[in-house]
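Here's a structure for you.
What you see is the complex with one protein chain gone and the rest in place.
Letters A, B and C mark the chains as written, and numbering starts fresh at 1 in each.
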Amino acid sequence: MTDTLLPDGGTEDVPVTKRADWQSDQEVRWCPGCGDYSILTALQLLMPDLGVRREKTVFVSGIGCAARFPYYMNTYGMHSIHGRAPAIATGLALARPDLDVWVVGGDGDMLSIGGNHLIHALRRNIDINILLFNNQIYGLTKGQFSPTSERGKVTKSSPIGSCATPFNPVSLAIGAEASFVARTHDMDRHHMQEMFRRAYEHPGASIVEVYQNCNVFNDGAFETITKKDVRDDMLIPLRHGEPIRFGTEGQFGVARHDGGVEIVEVADVGVDALLVHDEARTDPSTAFALSRLAEGPDRPTPVGVFRAVDRGEYGEAMRGQVDQMESDRGNGDLRALLHSLPTWTV
Amino acid sequence: MTDTLLPDGGTEDVPVTKRADWQSDQEVRWCPGCGDYSILTALQLLMPDLGVRREKTVFVSGIGCAARFPYYMNTYGMHSIHGRAPAIATGLALARPDLDVWVVGGDGDMLSIGGNHLIHALRRNIDINILLFNNQIYGLTKGQFSPTSERGKVTKSSPIGSCATPFNPVSLAIGAEASFVARTHDMDRHHMQEMFRRAYEHPGASIVEVYQNCNVFNDGAFETITKKDVRDDMLIPLRHGEPIRFGTEGQFGVARHDGGVEIVEVADVGVDALLVHDEARTDPSTAFALSRLAEGPDRPTPVGVFRAVDRGEYGEAMRGQVDQMESDRGNGDLRALLHSLPTWTV
Amino acid sequence: MTETSAGSLVPEVGRLVIRFAGDSGDGMQLTGDRFTSASALFGNDLATLPEYPAEIRAPAGSLAGVSAFQVHISDHDIFTPGDAPHVLVAMNPAALKTELGTLVDGGTVIVNADTFNDRNLAKAGYDHDPLEGDDLSAYRLISAPMTSLTKEACKDLGVKPRDAERSKNFFALGLLSWMYSRPVEPTLEWIDAKFKGRDLIVAANRTAFNAGHAYGETAELSDHKVIVRPAEMPAGTYTNINGNTALAWGLVAAGQLSGLPLFLGSYPITPASDILHELSRHKQFNVATFQAEDEIAAIGSALGAAYGGHLGITTTSGPGVALKGETMGLAVSLELPLIIVNIQRGGPSTGLPTKTEAADLLMSMYGRHGESPMPVIAARTPADCFDQAIEAARIAIKYRTPVMLLSDGYLANSSEPWLLPDVEDLEPIPIEFASGFNQVDENGDEVFWPYLRDDNLARPWAIPGTPEIMHRIGGLEKQDGSGNVSYDGANHAHMIALRAERIARIPVPDVEVSGDADAELLLVGWGSTWGAIAAAVRRVRDSGRKVAHVHLTHLNPMPANLGEVLSGFPKVLVPEMNLGQLVRILRDEFLVDARPVSKVSGQPFTPGELQQVILTETGDDS
Partner (left out) sequence: MTETSAGSLVPEVGRLVIRFAGDSGDGMQLTGDRFTSASALFGNDLATLPEYPAEIRAPAGSLAGVSAFQVHISDHDIFTPGDAPHVLVAMNPAALKTELGTLVDGGTVIVNADTFNDRNLAKAGYDHDPLEGDDLSAYRLISAPMTSLTKEACKDLGVKPRDAERSKNFFALGLLSWMYSRPVEPTLEWIDAKFKGRDLIVAANRTAFNAGHAYGETAELSDHKVIVRPAEMPAGTYTNINGNTALAWGLVAAGQLSGLPLFLGSYPITPASDILHELSRHKQFNVATFQAEDEIAAIGSALGAAYGGHLGITTTSGPGVALKGETMGLAVSLELPLIIVNIQRGGPSTGLPTKTEAADLLMSMYGRHGESPMPVIAARTPADCFDQAIEAARIAIKYRTPVMLLSDGYLANSSEPWLLPDVEDLEPIPIEFASGFNQVDENGDEVFWPYLRDDNLARPWAIPGTPEIMHRIGGLEKQDGSGNVSYDGANHAHMIALRAERIARIPVPDVEVSGDADAELLLVGWGSTWGAIAAAVRRVRDSGRKVAHVHLTHLNPMPANLGEVLSGFPKVLVPEMNLGQLVRILRDEFLVDARPVSKVSGQPFTPGELQQVILTETGDDS
């Protein structure tokens, strides 16, 4: 497939950049103290390390506070409409495999109105990196519950509490055949960067759930697990090839139990009983089980890469078909096409 | 909540009905041989047994061959628009808890365009019974691949094969927090009826995937597992409280393996090693693992109830809030409402 | 009760427009609101216009973070929040910078002098201090160190200085209350009630308010004092209401009047969300609010509830309406009652979400595939939203049709005194659900025909649960009468004509011409332009010229006498907050050479702008 008109994207070495090169000239307009800032910083600091070109990088977003993200990156970017970023990014990524396409959105944008595009992008394994900023609230519209808000949540649109069970974004993604699923949070720059890098490196669709604090409408939603002083006991780091273990002294761990997983005290069961994390299992069942450990951010919650398997990216297959037809039939010949049905001459 | 204007729905006993009472006067217009017929028959034969009233029963559907279902039931029915049946049914079920609301649709209707409404209805646990007729094809539009078509499927819109990994509807539903998930197929009336009855009895949202043969555009899609002579070896019946076992002589079974489940020979492992099916596990991990047994209908495939847990139905909570506000504030007093902001008198 | 007793030396003015502006964190909306309430209780007629920044919380002190609230008070009935303000309260340099341009020449500028430091000046883009240069020479400046005076006043209360500082808006409010002789008690009582239990805050706010009040006296600002006397208003009880609240209450009222439970299916979107918020607080009126996963599910759920015999409603704004088109088409085909509320905002696309515009009229009329006519009505003032919500329900229920109810960001947020109706006077909305067979078939058997029509051409509202009359409906074309699916061409043509006629025949009140029936020029408006047009027409007529005004509430179908009315005027102008949409419909329907007057800058017309247009058109462009 020859896209002669498209920029060939520089054959010289990727230039060395620094954070400032990735910062756009736009004033950042989130509320002071918003968790989005630290995510932005993490990514802007990471980009120079990825060895990618700014002009080959595109951020696509929907609408919401999170969705303002593209404005602040000195890359290409589209701030589209509510919920549709995964669909738009799908078209862009399929058309332009030379680009790195990132999708950024909030829990409302991507799980409420955009839920269908999200699960289909994951299923198809489109080569995009999805960052889901989950603050469990609608920020931009000033505080209604979202599909990740806990049951009973009191908000402007649920004055005596919401009635709905929330999605667990990791479970949903795994149920939708996602090939890469990770979780991180806005209080740990290093961990975010690790997850973003892994998402970037993954062929096909990757989704990273980022617990993000909305200090205006849902302040402290993740405090119980992400605050520095509780983190060790409340976050369960998933590390490929390692037994899943956490706690200030590593006193807790995760072990299989009745088809799922449960938290155990290492002292009780011994290290060998701990589940050794294997993010590359073809069968997503264990990854799914891990996603069930915490129903909400009030119990010890796994962070890290739940699942990372290479199962073939959609665009490659799609472009393969163009190539196949080209090699079967030669490059398109318009005259031949027009004459392909029975013709007669007067 | 007093709906004085709404029909009070008969206090006399539910009248005894027979199949014919549930058949509408409309000529059935599916292709001769279509699997939809047997599903219709199964349901029309079942209804008299459920002890329900025709006037209290509503079928809501989207668009597609499957979605013509409501026309043939002598109940209330709405043949709505493509993909939106779960949303419309949600409103109806919430407004009218006295009704039994069924949703019928195809794999395109409910998993492609309607995927988002479906997963949100499941998550919220709306009290509706969803029958997903999965024929792995778009029937009504004459044969394009659907979100459940296998990769590589050749159809009108994928002349050299589709590039996408399909959804596993059971996995997707479980990932979306479904409280009741079952699978059955159009070749076994008795099993269908059992599943439909269970779906009916379940409080909250229930979804039944029905493997359905489209003999015109995707004939034989499930033949390898549902044909009478292979069925025993290819279908894995899930029965609550029983070890999962199948095969003409019961020679196969399902056992846990590496966090998932696998098929074993009973002779090799012994009966005690088999997984005892527990549909009521709060943790959906095992149900999810079971859903992964077959990637497509070419390997032994579980049928039956994967998961059935009562986790509180949305409508009940919602109506509870009306009651709560009524008891906190008394029945709405319009005059008081109009005077609830500061007033002054001239 | 205050100094403004007769005989005072305070000059009187007929009306006064005050604009409060400050940083988002400065509490300007609250300050404006309180001033408004006090003015309402005092007896003025009034109208308000809040304006928020688009960002949730823009950086403190920035131009983007300026929040403003305009209030127009008067001693006679008024229609709008006013043109250029007479008084600008600017709590920081950014507010001064963005808002000064709107002030009338010679107007009063009241600033919080404490904020005019280098940092804030820089943030606002000033390279000098405007309080010192010539910037304000055309205005009357009151420069009060509000922050420090407030801190000072509170210093003995035990409030932390930073908390005391937060009360500075009450200082401003106190000062304005003194200058314009507002009653003091209501505000103090309100403070007590609002911050009940938080004694320090009550004390600080009270103290700041009193300090501001005293400041006027002591700083000898007496020559700034003016008084706006109470307006003569019809007797009755009033409340100050904005459009969204009125609309929500109107829906509640429609539920009560019809005896139907309300089902709102909605998805949050500015500036419509507040209707969802408001309704979700009043469930005791048998109101169910369902926050759906998107706008399509929102209308879908409302339609499902309507099918079940509830009053189904969906509320949204332009982008949401653009998503609902297909489901509206289904509702048209199903012939079920449904209310779609569109609080219009600046477009296209995401556009200017927090600004007003009224550019969705043509979409309301034609934004569905196929021939799918729907009644469209539009509210004209905040309080009118109450009436039109009821009207929308009445039409939807009686004619079994989806109805589009239009409001806009301006009506949604601005407020006016509303003479509360007597609840008993509201006309009930009769409901009749089908209850049994309505037809005899060829075999002489009784059957139910879901598309048998009444005198209004409406089909039965036949809800599930009703014994005997089970039937199926759907979006495929149906045989008229039996409702069976029909692919028959002649029947399709018949049904299309019938659906059109059913809507076209809905009786709507004739338009009334206000102003001079023998004028050369007629202004035709719809929706929220009412206030500005009415005010402009009054001004022009007061100056001795002739002009007439007709305002449409019902846009589809239109009043029967409209064509005749239009033909009576040589010139017809149609002011709209769009590029000219109603004008297209009028030209098409009536072949009149009506011309558009457009404003699409995110703000409502001011009376002055339209006054100028009228003067120009009537031959004087002074």
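Criterion: contacts are C-beta pairs under 8 Å (C-beta built on N, C-alpha and C of every residue); 3 or more make two chains touch, one makes a residue touch a chain.
These figures come from a predicted structure and were not determined experimentally.
Chemist: Counting the whole assembly, list the visible chains that the omitted chain makes contact with.
Modeler: Computed over the complete complex, the missing chain touches A, B, C.
Chemist: Hey, which of C:Asp360, C:Asp387 or C:Asp480 is the one touching the hidden chain?
Modeler: Missing-chain contact among the listed residues: C:Asp360.
Chemist: Sort through C:Asn117, C:Ser349 or C:Ser543 and give me the one touching the missing partner chain.
Modeler: Residue touching the chain left out of view: C:Ser349.
Chemist: Among C:Leu131, C:Val184, C:Val423 or C:Leu476, choose the residue that contacts the chain missing from this document, as touch is defined above.
Modeler: Of the listed residues, the one touching the omitted chain is C:Leu476.
Chemist: Where does chain B touch the missing chain, residue by residue?
Modeler: Given the touch definition above, chain B has residues 27, 29-32, 63, 65, 79, 81-83, 112-113, 115, 138-142, 144-145, 147, 156-159, 162, 216 touching the missing chain.
Chemist: So which bits of chain A touch the chain we can't see?
Modeler: With respect to the unshown chain, the touching residues of chain A are 1-7, 9-10, 24, 26, 53-58, 60, 63, 70-71, 73-81, 84, 87-96, 98-99, 116-117, 120, 318-319, 321-322, 324-326, 328-332, 334-335, 337-339, 341-346.
Chemist: Please output the residues of chain C touching the missing chain, sorted low to high.
Modeler: Missing-chain contacts on chain C: residues 53-54, 64, 318-319, 321-323, 325-326, 329-330, 332-334, 344, 346-355, 357, 359-360, 362-363, 365-372, 474-477, 487, 489-490, 492-493, 496-497, 499-500, 578-579, 584-585, 587-588, 591, 593, 599-603.
The rule we apply is simple: only the chains that are shown with their structure count from here on.
Chemist: Give, as an integer number of Å, the spacing between the C-alpha centres of chain C and chain A.
Modeler: Each chain's C-alpha centroid was found; their separation is 40 Å.
Chemist: Distance from the CA centroid of chain B to that of chain C, rounded to the nearest Å?
Modeler: Inter-chain centre distance comes to 44 Å.
Chemist: Centroid from C-alpha atoms only, then distance chain A to chain B, rounded to Å. What do you get?
Modeler: So the centre of chain A lies 30 Å away from the centre of chain B.
Chemist: Could you list the positions in chain B whose residues touch two or more of the other chains?
Modeler: Residues 116, 120, 318, 321, 324-325 of chain B touch two or more partner chains.
Chemist: Going by the touch rule set out above, which residues of chain C reach two or more other chains?
Modeler: Chain C, residues with two or more chain partners: 293-294.
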